[in-house]
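Got a structure for you, questions after.
Note that one protein chain of the assembly has been removed; the remaining protein chains are unaltered in position.
Right after this comes chain A.
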Amino acid sequence: MSTADTTTTRAGAQGRKAPAGERVADWADGRLGIYTLAKGGMRKIFPDHWSFMLGEVCLYSFLIIILTGVYLTLFFHPSMNEVVYHGSYVPMQGVRMSEAFKSTLDISFDVRGGLLIRQIHHWAALVFIAGMMVHMMRVFFTGAFRKPREINWLFGFLLLVLGTFTGFTGYSLPDDLLSGTGVRIADGLVMSIPLVGTYISFYLFGGEFPGTDFVSRFYSIHILLLPGIMLGLVVGHLILVFYHKHTQFAGPGRTNKNVVGMPLMPVYMAKAGGFFFLVFGIIAAISAIATINPVWELGPYRPDQVSTNAQPDWYLGMSEGLFRIMPGWEISFAGHTLVLGVFIPLLVFGAVLTIMAVYPFIESWVTGDKREHHILDRPRNAPTRTAFGVAWLTLYGVALMAGGNDLWATHFHLSVNSVTWFVRISFFVGPVLAFIATRRICMGLQRRDKDKVLHGRESGIIKRLPHGEFVEVHEPLTQEQLHTLTAHEQPRPLALEPEVDENGVVRKVKGTQKLRVRLSKSYYGEDRYVPKATAKEYQEITSGHGHH
């Protein structure tokens, strides 16, 4: 009705009265300045590639976690007061448990939709962190972390770490036997820190473990502190994506100074909105199909009970694995026990994560590359970086595998001891092998690209020539494809300046400088790239006889 009215007004008496929508927008602009925001924001261009949507998967699952989490707080009691269960789940009737555990059972069995919401919350958390990991790998392997995006890389890394801790504090809340065992391990970790460990443990738990405080404390951390910081980081992350503009893969018409793609409004608004519902739908479907963390089967936490298959959620599986493969070393020093069997894995866990956080700075130092990069690398064109990433993933994967060593043993009829020894050796050997293999594969792919540029695509058609020779017909690439395959740069390694300068004075070369040059050579040295096809080579071959 109103639209019809405004159209007639507009058509009838031009300029007398603006349409209602316009008037609302004017009103809002006068107070919020939305026009200036919209001018820049709405026409923002985003390039198109499926891997650029991985971050969206994380953003949407984060939103889903917040929404379902709010629902769960309405019914959850973060208290460790002991109560006796008389709810509707029969095998728990009359069992003593904390109020936290009882309210989790009530959410699962007596609150309408409670179990589904709980499962959506938990599945979305697993998907969220898995998504962040894959998103991070995409950014890593394409070199999107390079200047000017190093800070945003750190934001993302912090989100991954905080997501992990939020997950840990979250699954510990129901106070069930599985998570209680996990909290006990965390307590052991904290206590293994020399000098201050026991103090921190007492501070965290308000006395001796488990005490009566940790659920309420974890609750505040889980629903307020960590998500608050994460929300801030997410906003910062997105602002920086807007500010830097999105990176893009090389292609005709794409330069370091432009972005080729579609505008946010209306294309990406519609796509992103639709994609949100697809993500929500898939997570909801999974939650309706498969159970997660069935606390009613696990039972309430009691420090005198434990079960096998006591693993953390997957994102802490790597740390679990490090503990499982570490020999139980222990040394006594001046009347104090240093539990190396726990403390070393804790340090290694921190180191494995930190190396990823600081990698952008290491790479830019080694290569001396301080330029801005908005065109992405194909992983094969940065063999050393790609190999490093695969080696890191191998290390991570091997440790993750160790975290489930008992299930490998039972499901593949192996000895758990052999699995552990396999992992112990692979932990050191695996990344090295992966590094060498990946670098070679990258070189091979570069050679293939060069071959494709010079000789065209193998068409699979065999032609017999009049004199009896068989040749395969190669289809030449289009100009666009040729550009895409040869757009990457092939930087040269750093070199030491001459030992004696032009005045004959011996130059002092620092040790770090020498190391830097050596590393730089390993990045960009002679055998680290296949010189890409030049225009001259291309001319020579294509102007020839048609086949060769």
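Note that in this section a contact is a pair of C-beta atoms (placed from the backbone, for glycine too) under 8 Å apart; a residue touches a chain by one contact, two chains touch by 3 or more; residues count from 1.
Rule of thumb we're sticking to: contacts and distances are computed from a predicted model.
S.K.: Tell me the UniProt protein name of the chain this structure doesn't show, selecting from "Cytochrome bc1 complex cytochrome c subunit", "NADH-quinone oxidoreductase subunit J", "MxaF protein" or "sn-glycerol-3-phosphate transport system permease protein UgpA".
M.R.: "Cytochrome bc1 complex cytochrome c subunit"
S.K.: In the full complex, which of A:Leu59, A:Met80, A:Ala100 or A:Val127 touches the chain missing from this view?
M.R.: Of these options, the touching residue for the absent chain is A:Val127.
S.K.: Just name the one of A:Thr36, A:Ser307, A:Gln490 or A:Gln539 that touches the chain not displayed here.
M.R.: Touching the chain that is not displayed is residue A:Ser307.
S.K.: Give the residue, chosen from A:Asp29, A:Glu150 or A:Asp406, that touches the chain omitted from the document.
M.R.: A:Asp406
S.K.: Among A:Met269, A:Ala288, A:Ile362 or A:Val509, choose the residue that contacts the chain missing from this document, as touch is defined above.
M.R.: A:Ala288
S.K.: Given the contact definition stated above, which residue among A:Val70, A:Met265, A:Leu278 or A:Ile362 touches the chain not shown here?
M.R.: Checking each option in A:Val70, A:Met265, A:Leu278 or A:Ile362, the one touching the absent chain turns out to be A:Leu278.
S.K.: So that we can see where the missing chain sits, which residues of chain A does it touch?
M.R.: 48-54, 56-57, 90-95, 108-109, 115, 119, 123, 126-127, 130-131, 134, 177-178, 251, 253, 260-262, 267, 271, 274-275, 278-279, 282-283, 286-294, 296-299, 302, 304-314, 317, 403-407, 409-410, 413-418, 480
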